[in-house]
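Only a single protein chain was left out; the remaining protein chains are all shown in position.
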Amino acid sequence: MIIVLKPHTPEENIKRVENLIIKKGLEAHIVRGQEMTIIGCIGDTTAIDPKLFEVDEWVDKVMHVQEPYKLANRAFHPEDSIIDVSGVKVGGDNLALIAGPCSVESLNQVMKIAKAAKTSGANLLRGGAFKPRTSPYSFQGLGLDGLDILYEAKQETGLPIVSELMSTEYLDVFNEKVDLIQIGARNMQNFDLLRQLGQIDRPILLKRGLNATYEEWIMSAEYILSSGNKNVILCERGIRTFETYTRNTLDLQSIPVLKKKTHLPVIVDPSHAGGKWWLVDPMAKAAIAAGADGLMIEVHNDPENALCDGVQSLKPGKYNELLQQIKQIAAVVGKTV
Amino acid sequence: MIIVLKPHTPEENIKRVENLIIKKGLEAHIVRGQEMTIIGCIGDTTAIDPKLFEVDEWVDKVMHVQEPYKLANRAFHPEDSIIDVSGVKVGGDNLALIAGPCSVESLNQVMKIAKAAKTSGANLLRGGAFKPRTSPYSFQGLGLDGLDILYEAKQETGLPIVSELMSTEYLDVFNEKVDLIQIGARNMQNFDLLRQLGQIDRPILLKRGLNATYEEWIMSAEYILSSGNKNVILCERGIRTFETYTRNTLDLQSIPVLKKKTHLPVIVDPSHAGGKWWLVDPMAKAAIAAGADGLMIEVHNDPENALCDGVQSLKPGKYNELLQQIKQIAAVVGKTV
Amino acid sequence: MIIVLKPHTPEENIKRVENLIIKKGLEAHIVRGQEMTIIGCIGDTTAIDPKLFEVDEWVDKVMHVQEPYKLANRAFHPEDSIIDVSGVKVGGDNLALIAGPCSVESLNQVMKIAKAAKTSGANLLRGGAFKPRTSPYSFQGLGLDGLDILYEAKQETGLPIVSELMSTEYLDVFNEKVDLIQIGARNMQNFDLLRQLGQIDRPILLKRGLNATYEEWIMSAEYILSSGNKNVILCERGIRTFETYTRNTLDLQSIPVLKKKTHLPVIVDPSHAGGKWWLVDPMAKAAIAAGADGLMIEVHNDPENALCDGVQSLKPGKYNELLQQIKQIAAVVGKTV
Partner (left out) sequence: MIIVLKPHTPEENIKRVENLIIKKGLEAHIVRGQEMTIIGCIGDTTAIDPKLFEVDEWVDKVMHVQEPYKLANRAFHPEDSIIDVSGVKVGGDNLALIAGPCSVESLNQVMKIAKAAKTSGANLLRGGAFKPRTSPYSFQGLGLDGLDILYEAKQETGLPIVSELMSTEYLDVFNEKVDLIQIGARNMQNFDLLRQLGQIDRPILLKRGLNATYEEWIMSAEYILSSGNKNVILCERGIRTFETYTRNTLDLQSIPVLKKKTHLPVIVDPSHAGGKWWLVDPMAKAAIAAGADGLMIEVHNDPENALCDGVQSLKPGKYNELLQQIKQIAAVVGKTV
């Protein structure tokens, strides 16, 4: 941490800040320039709020130097984490290819999609049972019945399942039945939920919040990791910007950045980011070319009658074509399917 | 709802969309132009997802015309809602003047601040017992002990209390002890929590999410209203933009917009928006001049030693000066203190 | 400037960076911690690009400490600049009350509006002769004829005039006829134009770019100041955010921030920010309450037939009512009209 004092700070005020630094268990190194004085603080600053120092009237600014996360930090864990999702490896050279409908509608629907997706090369099955909806009047998902349908599809196809958990109320049943528990963008900073996810062992798929910085996103992973669950996969799904033609702006720079800063796998959801089915194909390819560890794609056999988000779903035939090209691009960048 | 078809849509495809509209219980009015065909859909579209229609390959775009909220809508409830917070009226001509520390630290601290704030004219006491923090390593608040301290301060000063609820786990105790339950920006779309807040009668202070549009914010209020609790107060606290010198960008246009669209009171939190104590005074005045129904301001007797957010807190003396000017501006715009 | 080196940077690489710092004419103060090494650079860093140092593979980050502007900096010019616009003082306790139509349409139109605005208390007359339009097919303004109309209105009413210059081509004629030359948001970083504005003496009204940070905005003023023209007034007109119900988000925090960082007057344009006439009244009041040095408001006698932006214009009667309340609020915050 670096503290910059205002020009002409009186000596006694420099001393005062220095004492506060020492009181917090840090070493203070004072650099006196003609126009300003800078204090370098050496020690573990992870748990220290820089704003504590900003309150002092002679402090101009406080800059964090050390990253505020430890367990997620690649600096302390240089190798890629490889997460085992009920036998499917995610991270390293292994691609997670997650496919399935936005909402679970019926066993018949899920089975049709799951079989087609598996044939194309998907290795994980997604489906929404509990749906976070902006409007209280919209379809909210089949709930526990939806979870049972997914579970049955898993028994039949062998594909481990991915589904979104919205509240601690259903944590136990998700822990029992769901192989990869998805936390949606709107819950990325539901800290109470994150802490409870740290109490279980199930892999967690942590989506980026619509306005989350890279650091905030990593800190949310740190909540889970520091509560005891080491199995976290990050999922880029677009951020909110001024551009409204697309639902959100897919930020593929997040892939190399997150992989540099952390050791956790990073996958991409191109369906929710753009909100249009014809954006899925180019963005899925781009994600893999940029080094993503997987893709989560909405596939629907009958998007025109889907109960939710049909407009961003691929039909199984299109998904199959896409995966064939994905495999070729993956080979160029050193990933295997 | 208006559906715009692509140029040269074949007649049978127009018919197909028309049938889908009728199936959804709406009337379809077709306007045929040379270059495009437009279908006006008449009826209650609140529960209809416009994306259902966008899936059709001949549909160019679907535009919602009707507002998707009913209970919060001023069109159906033209008078200002006035919310009674344990005797303090909020809305109409009445200003809510909420003051107190960011975090509850001790009974002594809270009492000192509460007494000073009350003398200056504050009519509600705030204090954080449970703190949402980006880092799992930061101070998380005193929890239930903090709530007890607030409750004791309320008994002594007579000021009703405002505190943030982060999880359904503590809903009962908040319902019992807290006069105005605050929902923070990061939980604005924690739909499960919102629905449960609808089951109680306590007034709710719903902060705007960092990236929430006006409509999304109102829809979150609609979740609470439609679950049965009519006592919702909205709180603008800044949005996230590209500008990083200030913590967030305070959007005061939200006051006239929200008051035009809804009948709910709208208050402003200038402390969290700017993140700097010297921005509180001008922004508080601006909020009242723009028609806000109240202010939530962090006041701390010893900001340099505050456990949280001291840098954005006013000392009691400054708060007192501010309130005297606030009263004068309030008088110009027709509010009483 | 502060340079943070990566953990375990070899001694020779620290030396290498130190030498580069010295070569640039700065002093280097090295702070060695266990985990990282920090180098404080003392001296004038205004003209040094911090990225020069970031290229080094052992440099983790470079942080600017000194503000990169000098002439606009309040630190070196503590008193408010008061700009004289052909006899009307702007800054200090003096409010600039600029009113007029978005576009100049005819002498009759401008005269009607100018007279009404003057009666209400306006002291400067605005009107667009050259209009920056997103579409090449939209009305682009009357051009030089528009300027002549404004000039004639000035002779009759005595109100100095404000009009937007879009290109260096017309700099001479603006310098001759226009009392306050407006530079629009889209040209805020047209550096060539800024430099040429520094060659004249006319006061410049520099609008904030839609995505300009405070620092970038001040740096654009610095271009004009450093080229020789000391008469710069800043104008907040809203920034682009994710919220699309309003045209832009008016950032009133910019007023106290800019007035703290610089000595230049800061005025506000509430008409363009919101894009809706009913937002002008509350936002104008809020701007004055927050300490703005003036307002630029679109006033039109017949907004329903205006050639441009009628929807955000006030009718003279509404403008008159607003100014009466503005005067009362101005008195509370120590400004005179």
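Chains here go by letter, A, B and C, matching the order in which they are written, and residues are numbered from 1 within each.
Methods note: contacts are C-beta pairs under 8 Å (C-beta built on N, C-alpha and C of every residue); 3 or more make two chains touch, one makes a residue touch a chain.
If you're wondering where the values come from, they're calculated on a predicted model, not measured in any experiment.
> Who touches the missing chain here, A:A116, A:I239, A:L264 or A:L323?
Hidden-chain contact among the options goes to A:I239.
> Just the residue numbers, please: which parts of chain A touch the chain that's not shown?
211, 213-215, 239, 241-246, 249-253, 255-257, 260, 273-274, 278-279, 282-283, 285-291, 325, 328-329, 332-333
> Considering the entire assembly, which residues of chain C contact the chain that has been omitted?
46-47, 49, 51-52, 54-56, 68-69, 132-139, 166-169, 186-187, 189-193, 195, 210-211, 216, 219, 222-223, 226-227, 240, 303-304, 306, 308-311
> Hey, which chain B residues sit against the chain that's not shown?
2, 4, 7, 27, 29, 31, 33-36, 38, 40, 42-43, 60-61, 63, 65-66, 75, 240-242, 244
The criterion applied here is as follows: only the chains that are shown with their structure count from here on.
> Once you find the CA centre of chain B and the CA centre of chain C, what distance in Å lies between them?
For chain B versus chain C, the centre distance works out to 31 Å.
> Give the residues of chain B touching no fewer than two other chains, as numbers and ranges.
211 - these are the residues of chain B that touch more than one other chain.
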